[in-house]
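Complex shown without one protein chain; remaining protein chains in place.
So that you can tell them apart, the chains are marked A, B, C, D and E in the order they are listed, and the count of residues begins at 1 in each.
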Amino acid sequence: MTDYILSDDTRAKLKKVSTASVATALFKRGIRNQYIQGVLPVAVKSETMVGQAFTLRYLPAREDRNPITVFRDANHPQRVAMETCPAGHVLVMDARGDARAATAGSILITRLALRGAAGVVSDGGFRDMAGIGALDMPAYCAGPSAPTNLTLHEALDINIPVACGGVAVFPGDVMLGDGDGVMVIPAHLAEEIAAECAEMEVFEDFVLEQVKNGAGIIGLYPPTQESNQVAFAAWRKTTGR
Amino acid sequence: MTDYILSDDTRAKLKKVSTASVATALFKRGIRNQYIQGVLPVAVKSETMVGQAFTLRYLPAREDRNPITVFRDANHPQRVAMETCPAGHVLVMDARGDARAATAGSILITRLALRGAAGVVSDGGFRDMAGIGALDMPAYCAGPSAPTNLTLHEALDINIPVACGGVAVFPGDVMLGDGDGVMVIPAHLAEEIAAECAEMEVFEDFVLEQVKNGAGIIGLYPPTQESNQVAFAAWRKTTGR
Amino acid sequence: MTDYILSDDTRAKLKKVSTASVATALFKRGIRNQYIQGVLPVAVKSETMVGQAFTLRYLPAREDRNPITVFRDANHPQRVAMETCPAGHVLVMDARGDARAATAGSILITRLALRGAAGVVSDGGFRDMAGIGALDMPAYCAGPSAPTNLTLHEALDINIPVACGGVAVFPGDVMLGDGDGVMVIPAHLAEEIAAECAEMEVFEDFVLEQVKNGAGIIGLYPPTQESNQVAFAAWRKTTGR
Amino acid sequence: MTDYILSDDTRAKLKKVSTASVATALFKRGIRNQYIQGVLPVAVKSETMVGQAFTLRYLPAREDRNPITVFRDANHPQRVAMETCPAGHVLVMDARGDARAATAGSILITRLALRGAAGVVSDGGFRDMAGIGALDMPAYCAGPSAPTNLTLHEALDINIPVACGGVAVFPGDVMLGDGDGVMVIPAHLAEEIAAECAEMEVFEDFVLEQVKNGAGIIGLYPPTQESNQVAFAAWRKTTGR
Amino acid sequence: MTDYILSDDTRAKLKKVSTASVATALFKRGIRNQYIQGVLPVAVKSETMVGQAFTLRYLPAREDRNPITVFRDANHPQRVAMETCPAGHVLVMDARGDARAATAGSILITRLALRGAAGVVSDGGFRDMAGIGALDMPAYCAGPSAPTNLTLHEALDINIPVACGGVAVFPGDVMLGDGDGVMVIPAHLAEEIAAECAEMEVFEDFVLEQVKNGAGIIGLYPPTQESNQVAFAAWRKTTGR
Partner (left out) sequence: MTDYILSDDTRAKLKKVSTASVATALFKRGIRNQYIQGVLPVAVKSETMVGQAFTLRYLPAREDRNPITVFRDANHPQRVAMETCPAGHVLVMDARGDARAATAGSILITRLALRGAAGVVSDGGFRDMAGIGALDMPAYCAGPSAPTNLTLHEALDINIPVACGGVAVFPGDVMLGDGDGVMVIPAHLAEEIAAECAEMEVFEDFVLEQVKNGAGIIGLYPPTQESNQVAFAAWRKTTGR
């Protein structure tokens, strides 16, 4: 779907960027709907999740196609997705926003983490949230759910464009997740968004410091007052940022 | 996805069958979730809709991919779907159940009807419902919606398995629609469901006649009382059914 | 639950009363939540539905308790409800507001009508809406639904207090339905509500006539302007109401 | 909020325009969210509703502020709105999309119609839908609801900007309603939208005629194929449009 | 409803079982809908909740039946439920999934805990979540809610079958709760589910250990590869499980 490969440099930049900044930078480009709705971090992580999307699509499960025995099939798409998602990528699952059943549990997500994935995002449920939350790898879902995916979700397609939390996710898009949730950065914009947001974070750090020192926000955020632009330039020099 | 081809004979049988009977016949086989939820007929039709599914999948529309100019592309999937859905088939659209924007309007659906389609089902909205309702071809959707599909829905894939109204629809499945909505009959069960339901309709016609004549339902529906089985056999002889 | 028996006289009065008037009269008594939410008439009827509640409670259907064979049981509560709801009563079904499956179909509702019931209200679905709508007896539900009740609803209790559309319905409460839906009148208030609403309807007929003749609503509705009270008194005399 | 006054000429143009065309014309300008969600016509009307917005805002009703006696106040905002909405305007009510109680009934809406209003739109409920639907004036709401507005809605402000069905409506914006629902045209765009949409309707009439005659949609809709542009020009000449 | 009494041995087994395993074991038996939807633990507990259901049903509260004075009645069902729920049982409240008002607060739940209950589950709200979360006894609800139950919920029936979070709960069914939520085990299946799930947990512990050591999931989970069956047998011997 895309030839874009996330470079180490861009990944590093994005690691310091917030979902809020990404949302604003995309908004400026007329792209307004890239926040995955209804999905929260399974556990708070210190590091920001960054990685290209590798996708899995679930359909509603028809009972005759989804007995428990399907997992004996070495080609079952859910299991294959866990074993083929490339290291450094984020597995994104489309469960039609239906969290009444799980889309994965801690055994599978542990395997995914050990294989080096950068994270996992599902707009369905997860089972054994505690086990998943204890992993270093960030995970996002729509809530805990004990029922096996076979109850409501049939894993069908790997790495095709999907919908997740109301957002179109194309394989290779860059997923970025923090405590507020997950943004989808279209692959062709990843470089410029990374660059722009890195700058935004510097400026917001400056603003927050000013505000904590008692400054008002009008004229400062955005810096329409020239003195604030001057102060920011000075601050960058001083702080080396 | 399936080699099954709906025969004229089976189609004719199914034309006399209700969605309720199909739902019950599938329920007996442990298949419980084949009723397309949240979708109503655009207008009441005298004939039952019967046809194999030909599908179109929409994703959430990303703004930069969906300017109005995309319709100038002769390969735009929405337009291609209208021009390639085989005669006698039902076009089934997966719009993630989001009726806040249209998935088609009367010009496209008129074209579809003229090309001989057996019907159309969308779990998104339609625009110009009056124009669509005036066609002979049955149409089902989640409600009227003026906004163009580009607002929220990007047409992406043709004839892959989709979700519609919470049901998995595989290309070639048999869609059956009446005043109560639409059932999805898995292709491999179409023949036996048609046969079984044809018998069910005969029996229900008998039961309704009895009830209208004052009979109670216990022992009659189902006919656990032997006298009712005898009466039914007699009625079939008399009525030639 | 109540010893109250709806008299012919009160029934006759209520037949001329609207759900809107009942809602307002109950509101004046601090009873604000008696309108059954999410339920519409299956078909428009010229007569207002009036009758005491006879109830049926559905629970979520557990699969092992709800095979198709349960209908062979002469004591199945759904079928028993249809055969025992007293003439002149309204069968009220509690399906937890879940219309994804039917709570009855046209054969059962036809039997109910033939037994003399005054109406039926369900906050679940109905199958064969056309057949039900064609009956003289008014019927209200949350929408069409092809799946048999066994799919999601197990009929369990007859004539206990239930919830329907977010309203508590006690056996014997008076159900009143028109084109706007259904109100539940607590049994102990039925007489006074009937009397008060009959008067309200007379006054509203007067007001509507005035408005159609060009009168403004301020001072007229309610009649804070004395001249309107005088005019109303005169109108009652003239019209004999 | 706006000095714009809808001219007779523009009103006449808009009377022939569909909500679908308006939605597309606004979409081309990057304005994507002007369709009032969740609101349907009370009854089908032959004429399109066109008029500038005059607004009424409801807040959640606090019980001590909303006894039945408030209607005795000649300044009650709901009643005042009915008596002050200018002729040719559309009364737009913001009820926070909550249809569990009415925002008006047939007496008030009849008065509004007699005063010459062009229509009424509420994202709450209406009571006595039959009475309202029988008026010549078009009316749109989120469904029938028997409870008086006092139950859940306190009328508070007249003619301030409001939200209706998820759309911002500024007094003076042009409301346009047909069988598919209602679009809000920002006042400053009304002229150009009217002109553009009038042209769109002509073209769509041509296209529909072609389609009914067997033409395919690719190359015709939009007319990327030159022969279709030529045919359209000829058709305009012939039909005098 | 059931004569089944949960033995100490089965309780002990179930204490080591997860909701996920129970869901899968029931799924294998065709029972797919026993996970209480929309309900989360008030606070994380180290021990799994296990106990038979003792139920309380709430109806929508009619204002005239639910003044604050009803709590003066020594027979008020909410208070009686707290004082009669047997030790070792789980109090299950049916509030129709409506968390806009509380179904209990910390004083009542503290009393319940002191009386030896094994836990409490409500699909309505709780007030003073902090106080409830601080108890040793596990508690599950649909969220915090300050309003007293009288606002929306009338406690009516004790220990009849109820719906909770979309699941039928019969008195005596075995409730099992962990960090992912709550499963309802039909009483007649409790023994076999306990036995089967105890085995499943052993196997899953083995699998997780293998995965953490770098094993892939295909062929291991489920163990279709014979070497994994051998390894598991060896592991059981070694670990004494």
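For this structure, a couple of remarks:
Basically, a residue touches a chain if its C-beta (ideal position, glycine included) is under 8 Å from a C-beta of that chain, and two chains touch if they have at least 3 such contacts.
Note that the structure is a prediction, hence the values are computed from the model and not measured.
Note that the undisplayed chain, when the full complex is considered, contacts A, D, E.
Touch with the chain omitted from the figure is made, among D:T2, D:N33 or D:Q225, by D:N33. Only one residue from E:V44, E:L114, E:A195 or E:V230 touches the chain missing from this view: E:L114.
Taking the complete complex into account, residues 68, 71-72, 74, 79-80, 82-83, 100, 102, 105-108, 110-111, 114, 127-131, 143-148, 150-151 of chain E touch the chain not shown. By the touch rule set out above, chain A reaches the unshown chain at residues 18-20, 22-24, 27-28, 32, 35, 37, 40, 44, 179-181, 183, 204, 207-208, 211-212, 214, 216-219, 221-222, 224.
Contact residues of chain D toward the unshown chain are 29-34, 59-64, 96-97, 154, 156-157, 160-163, 166-168, 186.
By definition in this document, only the chains that are shown with their structure count from here on.
One rotation lays the C-alpha atoms of chain C on chain E, and its angle is 180 degrees to the nearest 5. Centre to centre, using the average C-alpha position, chain B and chain D are separated by 32 Å. Chain centres here are Cα means. That of chain A falls 50 Å from that of chain C.
Among all residues of chain A, those that touch two or more other chains are 30. If the chains shown are joined wherever they touch, the resulting network has some other arrangement, not a path, ring, star or complete graph.
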